[in-house]
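Only a single protein chain was left out; the remaining protein chains are all shown in position.
After this line comes chain A, so read on.
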């Protein structure tokens, strides 16, 4: 009897344990450090949450080493803005045209993980429902992703989010057409809402300087359209003119004052270049910047660069693509100046808008003015942006030209100046010289954002840069023209080989750094 009772108790206890407790499995299985989807929707945080990573990763703000690989050791250098004194990987690396997969993958990975994914996620949550958010996300998407297509050529765009085993790449032409359409939607949507006096829902989320102002965002979108239009001028001049004039003709127009410029205002991070330059000593003034800024006696130099700690009182740049033996040989040349010691990262200047209009006018487009005026306004705008005076005298200087470059330690790196134009506008100059002047000033004004400068350099060939002395590309990249793109990345070759194959076929050439992308034709500028 006793035994029977024990058995019975055992069974009952067993059953009780099982039956009674699985009710709390949901609670046990919920991570208490997480936020549940319901809570996340409060204040539209589930939508707004995706914007911060987009803002923070157009250029990666943190960690610094990722910025270094995403941008610092490619276009910042190939644009002629900066140079590294460090012989990374024994000096065989991007700077000597041996493209490093392990570095360049970060360009793609960070853009897709942060910009493209969040744009996709926000679109899913907002399209036809909260279109103001959708419109803003499109502008940020175009801002983030045009840089990626300009780097690689064909990219994943329309097929993003597909569950197919092969994610197809779009040709760059298709990507550009989609970007124009997306800007059409965003501009129309925000213009309507602004004109209706709608209160912005974007104020707290806006990490640009616009404070959620729809009108300012439209002006930025128009200027972005103007930039993209100019980019394709050699490959599709008809569409280029159409899109450029559309931007100018919009009721809000493009950026006209420095308050309009597009920047990321990070509540937390300073420009990563500051750390890379000041603490790591991994990035320095370039020889090209020294040649041009010192030649023009450009007062912006004090904002852009520090005086060399080795050559006191002097700005000294490092030439890219030289034989680097010891980092110490060049690490005490000029570092990057106060312009990067800030939590504001400018991604598009108002000066650029004027230089774009100057080039448009030069090409005979209706830009609402003449080329010379736009050119000189661009210079003034840039001086004003940097808080530097003297633009009036500077813009009419027709004497000063870039100077020769001297490497005080290694004379083999010396060179006569190559970008031999003056500053002042001269109506009798050929269009080619005028363009060289416009792009040279645009190049100076755009510092330190190397992505746009590298694209302009590839499109126009200006400003002329010192060629590398060491080329480890294995014959794929010419010393004369430099890298035209970056090959598709390791993560894609591994995870989406079919997609990469579709990209290579749309690229129309071998998948290396020497193949020109769609808008980069070998044809003349005019």
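Just so we're on the same page, contacts are C-beta pairs under 8 Å (C-beta built on N, C-alpha and C of every residue); 3 or more make two chains touch, one makes a residue touch a chain; residues count from 1.
Assume contacts and distances are computed from a predicted model.
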{"item": "Name under which UniProt lists the unshown chain, selected from \"Iron-sulfur cluster assembly scaffold protein IscU\", \"SusC/RagA family TonB-linked outer membrane protein\", \"Peptide ABC transporter permease\" or \"Cytochrome c oxidase polypeptide 4\"", "value": "\"SusC/RagA family TonB-linked outer membrane protein\""}
{"item": "Chain not shown: contacting residue from A:53, A:299 or A:368", "value": "A:53"}
{"item": "Full-complex contact with the absent chain, from A:268, A:312 or A:399", "value": "A:268"}
{"item": "Footprint left on chain A by the chain that the document does not show", "value": "2-3, 6-7, 10, 13-14, 17-18, 21-22, 24-26, 28-37, 40, 46, 49-50, 52-53, 56-57, 62-65, 69, 87, 89-92, 98, 100, 102-103, 108-109, 112-114, 116-118, 120-121, 124, 156, 160-161, 163, 165, 268-270, 272, 275, 278-281, 325-329, 331, 471-475, 490-491, 493-497"}
